[in-house]
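Complex shown without one protein chain; remaining protein chains in place.
Letters A and B mark the chains in the order given here, with residues in each chain numbered from 1 onward.
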Amino acid sequence: MLQAIADSLSLGSVYVLFALGLSLSWSVLNLLNLAYGAQFMLGAYFAYLVGTHWHHSLLLVLPVVVVIVAATSVLADNLVFRHLRRQAGTPVESELSMLVASIGLAAVAVTLVQHATAGESEFVPQTVFKVRTLHFGGLFRMTNMQLIMLIVTVVLTVVLAVVVKWSRFGRAMRGVAVDPATCELLGVNSNRLFSTTIAISGAMAGLAGVLLAIHLSTVDANMGDPLLTKAFAIIIIGGVGSIAGAAVGGYLLAFAETFTVVYGPANYKDAIAFIIILIVLLVRPTGLFARKRWERS
Amino acid sequence: MTHYFHENLGLIQQTLVYMILAISLQVVLRCGVVSLASIGFYTLGSYTAAILLKHGWPAALIIPVVVLAAGLVGYAFGRPLARLRGLYLAMATLAFDLVIPILLINGGNFTGGALGLYAIPVSVDTWALVGIVIVAVYAVSQLERGWMGRASLALRSDENLARSMGVRVTRERYLAFAISAALGGLAGSLSAMLFHAVSPSSGGFGLVTLGLTMAIIGGRDSWIGAVVGAYIVTWVPEWLRSIGPYRNAVFGVVLVLVILFFPDGLLGSVRKIAPMFRRKAASA
Partner (left out) sequence: MTETQPTPTTPTTPTPTPPGGPAALLETDGLSVTFGGVKAVVDVSLTLEPGTLYGLVGPNGSGKTTFINAISRLVPTSAGRMVLNGQDYTKLSATAVASIGIARTFQTIRLLNLLSVEENVQLGADVAGGRKRNLDWWFGRRAAGVETRNVQKRAAEALDRVGLAALAKRDPSTLSYGMQRRVEIARAIAMQPQLLLLDEPTAGMREDERTEIMDLSLSLVADGMTVLLVEHNLRMITSICDHLYVMYFGNCIASGDPKEVMRMPAVQQAYIGHSADVPA
């Protein structure tokens, strides 16, 4: 039982980390980024690539990869999303266009990596990070990577929450989510803000990718997809744009899945996320924590 | 000519089936209802047809049953989901599309598990297929004419205006949803009857990408766009056979380019250039 909880906590941490980036881009940019799973996968893939070719430790590999993935986000925004936002008639149109474009980008990324890995699974070499199991007084075990994921998630969640709530950047982000035009008039450079936000979003995907790649010791081109839907479930549970909501949602989902595997029909663990999405959207579309001002009707 | 026909029969049939799938998406996108659910209904329809065929049901009975069932289920889902807007609806329907394969994989012998169902008897001949496609496309084209056509465009552009013009917004939305579901189911059942096998992997994210590409490339303002899109998406890879494994990447690039430079699809852009063309076709 305790082990199940420990597993849930570490699983949940990955989920939360991943979901936070997606929630950010959804709430601030109105971008339902279906390429996010692919970006996560790129994080894992580049961790493998950089790790095998340059044999450095995590301390070096991690920031490099995170920057690379963040760069892909900024590139996508500059080349594609920004123009779509500009040319769309209604908000729904711009959302749809960006959604469709993100699907296209995802397909490109996944196919290229599929080709590069020749469809095989790779793994991040041990030189980057050595996974060791830690025993906690015989009650439960966790690997050092799982512990790192937990700590990183908690720290990042708090930092993000603080930044969003109290910093000038955070205020600008929240303002732009609600009314970009007025914010422009108030001196907020929305293009730069969007770039920064999407970079952060990409960075989080990359971070989650690296950590999970090490934890699972496997990297394959399709690893982003199942995680993507779970991220959506989490955001929907917690409400778009709510950091606390994403945190709660992530751990909740992780608990639900772990307990399904341990005590219930294990095959359905992936279905849980979808079912949650459907139920929550039907019953309480705004999520458990959504704040009105982030909401788009 | 007949030689060409026989040589490419598979492709021709695939194009026809995809035409129905494409209009199933186009029909909702035109109204501004961002529902991707017809993909899920495609998968469900194909499995239902496969299972019924294996139990000896005749195709002529299966098709209307599947269409009706899909329409009713779509209507039932559509009522609560129609309240959702934009991305939330897209999310919900995408989740629906993605959960179906998982449920099918875990369906044991009934659904054939991860491999799906095989050796399904071919039960529809090509002419019947053509007939069905013509009927379906005609039905959808009628929805784009007259007051229904105008009302659905109003619905997409400006809901409050549509309301003050007496358009029953919520009702139109879930009707569109139901029709989209029925068409998805139709396409799915036909595919089961033509292509011998159904499997969970034929649905899911890949099919969503394919379907959206078809609906967007041609242009979602009209059924013609969807039909053209289906044709392009099925035949162009054939012509560019050298692409082979990179196919999805090329689709992705094409999708991004189309949405950037031809947001109304190829057809929509043509229409922008030739305004007389559009007025004659739509004004009635």
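The working rule: contacts are C-beta pairs under 8 Å (C-beta built on N, C-alpha and C of every residue); 3 or more make two chains touch, one makes a residue touch a chain.
In this text, all values refer to a predicted model and were calculated from it rather than measured experimentally.
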Touching partners, among the displayed chains, of the absent chain: B
Given the contact definition stated above, which residue among B:Val65, B:Ala128 or B:Leu153 touches the chain not shown here? B:Leu153
Sole touch to the unshown chain from B:Ala92, B:Val167, B:Val208 or B:Val258: residue B:Val167
Tell me which stretches of subunit B touch the chain missing from the display. 142, 146-147, 150-151, 153-154, 156-158, 160-161, 163-169, 221, 275-276, 278-279, 282-284
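One rule holds in what follows: only the chains that are shown with their structure count from here on.
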What part of subunit B is in contact with subunit A in the complex they form? 29, 32, 34, 80-81, 83-88, 90-92, 94-96, 98-99, 102-103, 105-106, 156-158, 205, 208-209, 212, 216, 245-249, 251-256, 259-260, 263
Applying the document's contact rule, which stretches of subunit A touch subunit B when the two form their complex? 26, 30, 32, 80, 83-84, 87-93, 95-97, 99-101, 103-108, 110-112, 114-115, 225, 229, 232-233, 236, 265, 267-268, 270-271, 273-275, 277-278, 281-282, 285, 296-297
